[in-house]
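One structure, as structure tokens, below. Some questions next.
Shown here: the complex without one of its protein chains, the others still in place.
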Amino acid sequence: MLKNKIYIIFILVFALLMPIGYFTGLVPINTLTLWGRYFCLAIAALGVDLIWGYTGILSMTQALFFCMGAYGMGMYMTLSNLPEGQFLPSFMVWNQVTELPFFWVPFDNFSYALVLSILVPGVFAGVLGYFIFRKRIKGVYFAIITQAIALAMFLLFSRNETMLGGTNGLTDFKFFLGFDLRDTSVKFGLYILSLLALGLIYWYCHGLVNSKFGKALVAIRDSESRMRFTKYKVTHYSVAIFMIGAMIAAVGGMLYMPQTGIITPGRMDVQASIEMIIWVALGGRGKLKGAVVGALVLNLMYSVFTTVLPSSWLYILGGLFVITVLYLPKGIVGLVDQMKEKLNSMFVKTA
Amino acid sequence: MLEVKDLKVSFGGLVALNLDTFSIRKNELRVIIGPNGAGKSTFMDIVCGKTKPQQGSVKFKGLELLGRKEVEIAKLGVGRKFQKPSIFSGLTVYDNLLLGLDGPKDVFTSYFYKLASYDKDRIVEVAEKVGLIDDLTMIAGSLSHGKKQWLEIAIVMLQDSELMLIDEPAAGMSDVEAEKTGNLLCDLSKKHSVIVIEHDMKFVEQIAIEKVSVLVRGQMLTEGTFQEVRNNQEVIDCYLGSANSAQQKAHS
Partner (left out) sequence: MKNKISIFVAFLMVVIGWTQEVESYSIPLDTCVNVLLHKDATRLKEVATCLVTNDDIATYPLISAIVDKRLFVYKGTAVTKFPGDTLYYSVYPKLETISVQQEKLSEVNFPRSIRTKFNVLSKKVNLVHPNKSVREMSFRSFKTTGVLSDVDFLTSLKINEEEEEVLLAADEAIYSIWLHSNNAALQNKVLSELEENMNVHMLDPLLDYVALKENTNVEGKERAKKIIENIESREKTINVIQNLFSGISLGSILLLVALGLSIIYGLGGVINMSHGEFVMIGAYTAFSVQQFFIGFLPESWFDLFFWASLPLSFVVSGCFGLLVEKLVIRHLYSRPLESLLGTWGVSLILIQLARTIFGDVTAVKSPEILSGGINVTQGLMLPYNRLFIIGLTLVMVLLTYFVFFKSKLGLKIRAVTQNRDMSASLGVSVKRIDSLTFFLGSGLAGVAGCAMTLIGNVVPNMGQTYIVDSFLVVVVGGVGKLIGTIISALGLGVLSKVFEFFYEAVYGKVILLLIIFFFLQYKPKGLFPDKGRHSDD
């Protein structure tokens, strides 16, 4: 009963109250867009939870995959927003490029862009994961190596020669699929789309973690060697969940793109990935609810504190890291569960 | 069933195991005893692929095991229970058993797995056998030490391995529990080959229906029935310290 309450509240607030507020003019459209962005980040957090919370692999590349999705969408939007008669994005013109690089070409088509934005991070994660997991590099080593990979990719994306806009990234869009992005109804549509995507992916993850595959993931976290001696090819499972997590993050990134209108390499650095992990840790690792709650709460806090007291944010974030690790091993969701249990037992005693 | 020849492994110069020959038959129950550091667990580690020896050969059903990965060896039909219970502590007992259940274990089958009724029957059957039938919904990590041991044995049983390597199954068990475990192992040996490592002599006596091997300082000291081994002077020396032999040397 209590288990379902949180879903009902979530749906009530975000699928009903918010839109009603918007239509009655009580809630400004920018608030909705802000929440739309949070939903995208929550999607990425779900991926982190699958990889880290369930399987116990601490990966520092989640923000990279998120950005790959965003860049894919960004490339499509860049090309579709080119003014009449211009065939190249302006940053390429400035860099004396005369022809569209080959890997940009398919992104001219929306459906190709859609598929590639998910597929490319997926394949990248697959190859990367295969090479790392094959050698049973895990735990801290995995974290450090993926951290190095994230750094390397950040450096590459920041270069002008890689034709991805350098440190300025991709920005300056007016239209998305022919819709004017400044139009409030388009913004509202994107909000609903993000909410739907979050719901669908949550539902998918829910099925996943309750399947035998999902149990196998937890089993790998608990005892990798037992899994091997029980005839499971742990490497395959690890690679599979790494890919799934990457593709989920990419979906988040793709939806994030039209709502922020800018993507830069700064979003994929090591810090960004670690922050995603702390969303999940604070919300409650190993629980899908935890990932969503953590992502929403922390991003809301970020927005509030950076406007009210900008210099305090790093103190708060740092403090949250420490507090979560030391005192909240099961996160907010775990804390709430614990409190509920205590209340229940008190209730039983008095009764 | 299992043929071991010239097996040698050392860790940083220290010879941990130096086994000339060792073999067991199909459906045999073999007990390996020996003092701490004799190389018993190392032997099992080698057979199931966890440790790589410097030289030697380990043949299972005529196939060389050395150089194969753990998963391959497990698929050939070697199951292993560890000294320290190795179970999936975050899952329920039922889920532990579900994962142990024999059958295709690749990613795709797991992904699209639907529970079949005969699978469920099998799980219940084994759970009943090891006495975990009332704990199926418990989280495995919260079980008592003895029950964890049983759970691990159950996982190995569900795998239906032809050769089971059981490392100290009775450790941390009460006498009643140990006896139950003993019976279980004897029962298993009717259909499987079983190798058991054990310290507790009372427990060894119960399960040593066939041969007992004594491993000392990495070498096979002797093999024989429980009575033979118990009366072997060398074995007694090893267990009681070499005080006797030192005295003898002094006399002569």
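Should a chain be cited, it is by its letter among A and B, assigned in written order, with residues numbered from 1 in that chain.
Everything below uses one rule, namely that a residue touches a chain if its C-beta (ideal position, glycine included) is under 8 Å from a C-beta of that chain, and two chains touch if they have at least 3 such contacts.
Bear in mind that the values here come from a model prediction, so they are computed numbers and not experimental data.
**Q** From the list A:A45, A:A143 or A:I241, pick the residue that touches the absent chain.
**A** Result: among the candidates, A:A143 touches the missing chain.
**Q** Please identify which residue in B:T42, B:N96 or B:S213 touches the non-displayed chain.
**A** B:T42
**Q** Based on the whole complex, identify which of A:R37, A:K187, A:R226 or A:K287 touches the chain you can't see.
**A** Of these options, the touching residue for the absent chain is A:R226.
**Q** Considering the entire assembly, which residues of subunit A contact the chain that has been omitted?
**A** 58, 131, 134-137, 139-141, 143-145, 147-149, 151-152, 155-156, 158-159, 223-226, 270, 274, 277-278, 281, 311, 314-315, 317-322, 324-326, 329
Throughout what follows, only the chains that are shown with their structure count from here on.
**Q** Over in the complex, which subunit B residues touch subunit A? Could you list them?
**A** So the residues of subunit B touching subunit A come out as 48, 50, 69-71, 74-75, 79-80, 82, 86-91, 95-96, 98-100, 102, 105-107, 110-111, 113, 141, 152, 155, 159.
**Q** Looking at the complex, which residues from subunit A come into contact with subunit B?
**A** It comes out as residues 211-213, 215-216, 218-219, 221-223, 225-234, 236-237, 240, 286.
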